[in-house]
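Left out: one protein chain. Kept in place: all the others.
Read from first to last, the chains carry the letters A and B; within each, the first residue is number 1.
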């Protein structure tokens, strides 16, 4: 089972896509296995993050804004704007692929874990996320 | 095949869980496939690290302590203590999921690779790690 989710992002921000991935799982009969989530872009990424207090994601953003500086003078790749090269580095550090266990036909996440799409470009984009489901072995 | 490993951590530290994951693999007949390891928490993580010289893991810790500062004044999420927000960022940077190939009914790790649970909170916690095994295709 494989399904493509499409998002129109609002510029640099995080978006909880847990329920969308869960829905893909629950449309199947898969009881035990893995849900693989893949971002088909290099300046948006995926992360598992605390899902209760939105200031956590704000602090994650503040950390990246400070440590992966937009338009840093050392970047040679400046032509697509100051948020492009930093977006590539942020995406590499957070990762573009993610795999979550499936148990009892549901995502087996911890209570405080959510799956987030992390848009790093400052303007909105269409982003494709490929979800692939695999059954566990006996 | 899916199995939950439970650990009581001693506070901020690394713990080699390679043998525990290997044991889950060797309890099955799976010869070729993948072992997926998943941390069900957002302030503890998983990493593959050099497994011979413990100062390597000490240096990894020193890098994170310097670059993801506990209780940084820029964090808005301070209510759970100075090690909580840094723990979330450390977990995102190291990752909460990990997948290792299985060959000949064993983990196909490099000679110097170990799988580590990385606790980022300064006090000990109970941590659940979900191991899921998948057979390779023909």
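Following the convention adopted for this analysis, a residue touches a chain if its C-beta (ideal position, glycine included) is under 8 Å from a C-beta of that chain, and two chains touch if they have at least 3 such contacts.
On a predicted model such as this, the values are computed, not experimentally measured, just so you know.
A.B. asks: Sort through B:13, B:28 or B:113 and give me the one touching the missing partner chain.
C.D. replies: Going through B:13, B:28 or B:113 one by one, B:113 is the residue touching the chain not shown.
A.B. asks: For the chain not shown, which residue from A:22, A:41 or A:121 touches it across the whole complex?
C.D. replies: Looking across A:22, A:41 or A:121, the contact with the absent chain belongs to A:41.
A.B. asks: Tell me which stretches of subunit A touch the chain missing from the display.
C.D. replies: 1-2, 28, 30, 33, 36, 38-43, 67-68, 72, 74-77, 85, 88-89, 91-93, 95-97, 99, 128, 130, 132-135
A.B. asks: Give me the subunit B residues in contact with the hidden chain, please.
C.D. replies: Per the touch rule, subunit B residues meeting the hidden chain are 32-34, 47-50, 53, 55-56, 58-60, 62-63, 66-67, 93-95, 98-103, 108-110, 112-113, 134-138.
Here is the rule we go by: only the chains that are shown with their structure count from here on.
A.B. asks: As a multiple of 5 degrees, what angle does the CA superposition of subunit A onto its copy subunit B give?
C.D. replies: 120
A.B. asks: If you average the Cα atoms of subunit A and of subunit B to get two centres, how far apart are those centres in Å?
C.D. replies: That pair's centroid distance is 19 Å.
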